[in-house]
Structure formats: structure tokens, C-alpha cells
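Excluded from the complex is one protein chain; the other protein chains are retained at their positions.
Up next, subunit A:
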């Protein structure tokens, strides 16, 4: 850069010649130089400002464009999260108490058609009709050649069928994945599980919804992804359940009954170990509900939960237990049992005439209606109602099935003296066998109420004490005598000390009154009597058996009791219940001391510092 001097000699000399002040030249030059410097500084500042503003504009434009793009585009979830979500299957499994699968999912495919994309609609229809014999070929041809754009062909197909459809080679036949619910054990526990069906259907997926039973009661829980696919563990034991269904089925056939129900309840927890109702169905192929006639004739009807039966003499233990609890009687108190007994205009009869007087124990052992009514009269209507209500016989059970509310007991609205009398021996109040199981479990649980449940291993509040332990113990003693010397002698299974009560109730006619030759035979039992662990209820619907003397018998003692005995014989060992015997086995000293591996060292050790 050439610097112009402030006082160029040539101009100063010229100015001096003209007599001008040379300092003006210097001032002029100094001004010019300052102007130049200012210009330069301004340009630089301007440049910086432009750069800065360009930066800001670019930043704002970037943010604006991104915001615009986000606002105008379809929202999508981040990739990493979508992937982990699809791993867990739609609906959780259901297992029994030991983790054996009762219901699970299987991925299958559905077939649908886009008729407008078809190359050879008639050929495709022929091919499909050959693969699926239940499809109508003419109808398919009509649908494929018509104006339809979309139609379902099959909801679920097996892999072989899918391959066969592939082999047709028609581009208009398409497949969509379908998650399907399967029940690998078939008919076992069908009433408890219920069944499932498809809810909203799309091409790529379909909702699996519970239709009945546990599947419906726990529908939300089973579909909740927050459970992380954890299975629902029921209290059912698959082995016990299948053995119960097998024994009950053969018992039902042997006793010529049209239906049967059985419940095995664990007293301590209220967990239902096995619950069967026959006839049953296959939940994989759930039949349609009956549209007319009596719904209880359908195999879908769960007699154990929904059935409302007058359970007969099995109820007799309740007034007796209550009277013993209130110290009105003891097992030896004499009760007037002269039959018939007159209440208002009604007469109450016994099955046989038991003479003038029976002890309270014998009222139960011989199942005297009159004796029970006398004891109920000591209690009075209010106290009797109150106790039955506390036993849970007035409201539906809280068992975790959608059918539970339909099993609401039929309770008479008014309680005149005669109703109170008939209810004391189990007529006039209709409840489900499950109600009876819960009530008997209360007696077996030393008088604390038991709530039946189908869920395994859940912590539950202890029941209310509604009966003194002493009265409960005396009641079990009476029930034990029913088996040793009373109406249920056939229930004596060695080692298992069954205590129970039979009940034979005439079936009510739909039009009113009772059938003469149709009964519901029930046997309610606890075992083992010395320390009750389980309650077993067996109910047979319209049984009849020809006894050894060639006479037809319908009493529970001849029908339900032998079935119950066989059930205990089969089920008790399966549950690991040891038979109690008086037989003394020799004790054998060990011939060697087995070396036991020391337990892993997670125990607290005493350490000394010294």
C-alpha cells in the first residue's frame, strides 16, 4: 500500500509560492486519510452485520423448515420403540397352578380375496372349493365375478391349507396374519376358560376377545401389555381337573343322570382346585348358545356356578351349627321328631318315621326334616336369615367368571314360618353348588368365611368369624357320623375320613309345584374330618339307579355319594394328601448316613474379631 505523505513537498512548495498556508494541505490530507479509514471500518462492520444476519436467517429458516416438515408429515414413532412392542403377543397365556398351559396363542393366517385383481376367478373359486369342502363353489363364483372389491374367505387356515391356496397361484387371493387362541387340553376346564373370538378385524391383525368364563372376566388383564406377557395362573390343577371330569362323566353315565357338577375347593385359601360341569364342550369350537328352550340344557351352561338348585338336606347342618354356636343345643340334646309336623296348613314329613325323639346328632345323621325344623324354630326367622346371609347364600359368588352374577341364588322375598321351615332343610332357597362349597368351607375353616376364587397364590384378607370354632368342630363331627353310620355310608373311603351330608331335592316344575320323579342329588363333604383341607361337592341332575333289590332309587345316598367316594379315592392322592391309617409300619433305621451337600452359604455366619 502506498502511503501518501501528509506534507508532500511539491505541493507545499507550490503553496508557499502562492502565499497559501501549507498547514491546510496537511489538514486536508489528514481529513482524507481519516475518511478512508472510516470507510474501511464501516465496510467491515457492514460485512460482519451481513454475515451475522445471514447466519441468523439460515438458522431460523432451518428451524422453520423442520417445524413445517414435522407439522405437515404423518407422525411416526421412533424406530427403536416400535420394534420392541411387537414382540409381546397380543394376549397372555392362561396356565394352571403348576404352570401347565390351559390357553395360548398360535399364529395362523386368514385368507381374503380381491376379486378385481383376479386373473381367473372361476378357477380360483373351484380351487378354493376343493381345498375347503365347506365353501360353496357357485356362491364363490358369483362373488368373484360380481362387483365386490374385497371379501373374507376363511378366518383361520392351517399351514397346509395356506400352501394349497398358494398353489392355486391366483394373485387376487391374499393372506393376513391372525393370532388364534387355542386350548390344547380340549374339553378339560372348558366352562372355566369359556372361550374367545375375534373382535375388530383388519387385514393385518384382529383383536382376540374373551367370550365367556375367565377369558372374559380377565379380558383387560390378559390384553394389558404392561403385564409383560406374564401368564394368568389359575388355581385349577390340570391333573385333578381331568381326573374329576373323567370320574364325574362315568358316574353320570352310571347313575343315568342328565347332568353333573363337581367342585373341589381348598379350604385354607378358597382356591378352586377342580370344578367341572357336564355335559361340557370344546372351547376351541364353542357351540352357539341355544336360542329357545331351557338354557340349562345347553352344554355351555355351567351347573357348578350358574345352576340354581334347591340343594335339599345339605342345608340342614347350617341351622344345627348355628344353634350349637348360640348354645341352644348340644349334639346330645333330644329333639322332638314326631312326623308329620304341622305348620299352618302345611304338613312336613320325614322320609321314614324316626319315632318321638332324636338326638341333635341323629337329626343330621338320619336327615330328619322335622327335627331340623324344630331346631330352626328355636333360632327364629331373623337369626336364621342373618346366618344364611353371612354364609353368602343370598348373593352371587364373587368368583372371577362373567357367569358368576347369573348364579344369583333364588331367595324367597317373604319369610313366613313355613318358608323358614322349608329353607332349614334346603327347599325354597335355590343356590349354586359353588355357594354350597363356600358355605361348607366356612364350617371346615373353623367358622371363618371362605371366598371361592380361581386365581392362584393371591394374598387375601382373612374371612370373618361367623361361627365359633367349637361349633364348627362339633358340626364336622356330626357330618363325619353321617358317613360312618348315616345316609352316606358308601362315602367311607379308608384313610380320608370324609365328613358330609347328602341332599335329595325334588326338582321344581317350571309351571310351579315339584316333579315326583325328578330330583337333584347332592353330596357335600369335607375331608379329612380331623383337619379339613378340602371341600368336595357333587351334584347329579336327575339321577336314577336300580339298586340290588331291583328297585329304582333316586336318593343322593345311592347316586351322588358313590361318585363322591370315587372322586376322593382318585383326587386325594393326586393332591398329595396322605391317607391316615392306624396301621403301624415298622420303622427302619437307615443303613448308612447319606452325605448331604452343604447348603449354599447364604446363611448368616458368626464372625469373631478376636
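Note that in this section contacts are C-beta pairs under 8 Å (C-beta built on N, C-alpha and C of every residue); 3 or more make two chains touch, one makes a residue touch a chain; residues count from 1.
Heads up, the rule we're going with is that contacts and distances are computed from a predicted model.
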Q.
Suppose you had to identify the omitted chain by its UniProt name; would it be "Membrane protein", "Carbon-monoxide dehydrogenase small subunit", "Cell division protein FtsL" or "ABC transporter permease"?
A. "Cell division protein FtsL"
Q) Looking at the whole complex, which of A:17, A:294 or A:494 touches the chain that is not displayed? A) A:494
Q.
Using the touch definition from the top, which of A:205, A:239, A:377 or A:465 touches the missing chain?
A. A:239
Q | Residue among A:34, A:66, A:100 or A:166 touching the omitted chain | A | A:100
Q. What is the set of subunit A residues that contact the non-displayed chain in the whole complex?
A. 79-80, 83-84, 86-87, 89, 93, 100-101, 104-107, 182, 184-186, 188, 238-239, 242-243, 246, 493-496, 569-570, 572-574, 578-579, 585-588, 590-592, 594-595
